[in-house]
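Below is one structure. I have some questions about it.
A protein chain is absent from this complex, but the other protein chains hold their places.
Chains: A, B and C, in written order; residue numbering restarts at 1 for each.
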């Protein structure tokens, strides 16, 4: 922490700030300058709450140097964390899995058909919501436990591991019984009770970025999960709030290399929510792979025009098959591999470009 | 709902959209124009999910006319809802209560001293967090149940009703035992399980606007509470995410007249979180009253420089007393009255300007 | 400037940064900490471009301490600058002038009628655009020089000084011949050639905040004008880009106390563009006065439903008269006075609240 004094601060004011820092148990290190004095605080091993000091006479501003998160930080752990949600389906290494499926589980037939279709096209995991967070209380809210059972049937039929969302603490226990990876949605990114609960589980968690969350906010929410003992966390960029209403959200792909610099956790991208527009999902899915995403999350439905939710951003089966082909080509161009569907033959390794 | 066709849409494409609308059980009303045809959907009594239709050939865009919320709407109920949290402390009428107190309950002495001080200055209710949502898992998280008991003591000592936050479903039951009004924080504005739970209670709820929430999003979240049977909801503007980091949040005072046009629910303003800067709280608190806010929520601490959280945005006691004086003058100028503290003598009614 | 080194930076890397700072002609002051070393740069009298240093090995980040602006800063000049656009019409003191009139000058009769009407209601200055910046090349672009002549006629008829916009360098010379105050619009806030040109004039300038401008950006644009020798600058908050499309812009009233803390220049508010909605102009105009604005800029038209531009945000004459009455009451409540129209009798001074 660095306390910047006003240019007209008195020596006595500087002395009082030094004393206040020392009263907090840290060392104060004044640095007189030509225009003003700054005072460094050392000896802290995590972020100090300097708001009391901001209130003191003569203080111009307080600047935080130490990052507020810790266990999620790449300084804390240099090597990538690899999160494995099922045998052969890992996030954070050279392989890039694609998770695909409908927005909502609508029935057994629909989800099994979806699972077969996305597997045939090359997906490595199945998504589908049994509990749906909807802005309006009058929208379809999901099939609940029955939806989880239909997902389990789809997994049995195809071998695809399941990623599905938990909305609250009661639901999380139930979801954990069925899912291979528990999704925490954007609206719950700062639902700390839920974060702590999944932090005490042994299941992988896919944590979506909130619409107003900075990258640091996202990492701090992940820190809640790691602080409880669960380091199997996959982050997800899914679009933030923007001012242009042509797209549903503002898909912030810079989050991918930023998170990868700051943290050892893997990060995937969701171009379906990221754009909200079916015909933009494919170019932005390609872009996410090129930016270095560790996976994709894509909405696909056997019959999007009949979907109970998010129909307008959901790919038709043949569009998804084409996206997988293009993703493979792009991944190959940067030395990575799209994870094959369970049971599919892995393509021979090619020579790769060394990318940074 | 209005379906706008592409200018080159064929008659057959128009016919297929008409059939799709009719298959959904509504009436389609085509409106040919010089450039393009539009097709109106009538017969719906709430928002229709048109995303399936967006996917159809020849469709340029789908425009929604019916508003997605209902019970919170002023069209649904023309008169203001008056929310009373304690005898003489009501939101939504001519009276304007000020809720004040520290960010966190830190101890019995601190909260009782705070309550006496804000009552003496003219507050009508006491705020203070027993459960604190903090971005970092390593920050002070509140005293929990003990904090609620200290709040109850402060109420016994001063007569001030209590507004305090619930973070999760377990906590909400506990908070409801102690509080006169349950606060749902900005981070939980779309925690639908929590909203439904407080919707089933008979307690007033203060619902804060989320950082990325549009006004319609805020109203939809309130709709969740009303849909469960609880119409005692006070909305709160507390600042949204903005691009200028000089302030903690972007305090969007236009929300006040907007909400008052669209909804019958009262709306209060929180200039402490709205600005994050102690010396901006007073001018923006005044501005909120002038904009027509139905109440204020202000952070005050007997010793802000020692506060465990939010110290930098917390008023000193004498600053708060001055804000109340100014708020009274402004309220009087627009024909409203700051609600007196419990037991205080109400000032005589003055002639008022008729404001629109 | 403060250079924060990575926690694993070597002594040699620290030494190289120190040398680089010294090579730039400044003094480097290393400050070793427990987690990492920081290096302060002293001896600069304005912001240093540290981007070269950001590129050096071992550097984690560069933090700027010295503010990038200078002459506009309150540290540079402690007392408010008072900008006088005509005898008795000054911005920055206890008086608060209201500038009102139509969006565009549409004809002689329209602008003279507008001037008489706003003067009768209590405005101290007349606004009206002769040169209009329109998003679409097909929208009405203003009457140009003829519009300026009609404004001059309106001034002759009423005594109201004129505020009107210049769009480009050629136009600025022409506008300066007619106007009492030259307006630079939000779209041109970073048109540096235009800023320099009006900086070389002796006319007051009203500089509107750009839609993506931070407060520091706004101050830096004002700095361009002062750096050329013209310190008669009035800043204007008129709404920034926000994510909620219910309002045209996001009216950021916190800009008022922020600018007043950081700068000695006066700042006015434009609730018409700030909201874009006629029935929100009055409450937000009141709020601006309560927040401490040094003036208002309001769109009024004798017949808004016939206005060639911005009709939907333009007040009817009787609405404007009511706004002026309410503004007077609010200003009185905080110890300020709405500047009377030229020739009107100034009300007797009342005892005032001392506001901070």
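Simple rule for what comes next: contacts are C-beta pairs under 8 Å (C-beta built on N, C-alpha and C of every residue); 3 or more make two chains touch, one makes a residue touch a chain.
These numbers were taken from a predicted model, which means no experiment stands behind them.
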item	value
Which residue of A:166, A:207 or A:291 touches the chain not shown here	A:291
Residue in contact with the excluded chain [from C:40, C:304 or C:317]	C:304
Sole contact to the chain not displayed, among C:9, C:167, C:181 or C:296	C:167
Missing-partner contacts on chain C, residue numbers	20, 46-47, 49-56, 62, 68-70, 133-139, 167-171, 187-188, 190-194, 210-212, 217, 220-221, 223-224, 227, 240-241, 278, 304-313
In chain B, positions touching the absent partner	2, 4, 7-8, 29, 31, 33-36, 38, 40, 42-45, 63, 65-66, 75, 241-243, 245
Contact footprint on chain A, counting only the chain that is left out	212, 214-216, 240, 242-247, 250-254, 256-258, 261, 274-275, 279-280, 282-284, 286-292, 322, 325-326, 329-330, 332-334, 353, 355-356
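Here is the rule we go by: only the chains that are shown with their structure count from here on.
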item	value
Whole-Å gap separating chain A and chain C, where each centre is the average of the chain's CA atoms	39
Rounded Å distance between chain A and chain B, as computed from the means of their C-alpha atoms	28
Cα-centroid distance, chain B relative to chain C, in whole angstrom	30
Per-residue overlap in chain C, given as positions that touch at least 2 other chains	242-243, 245
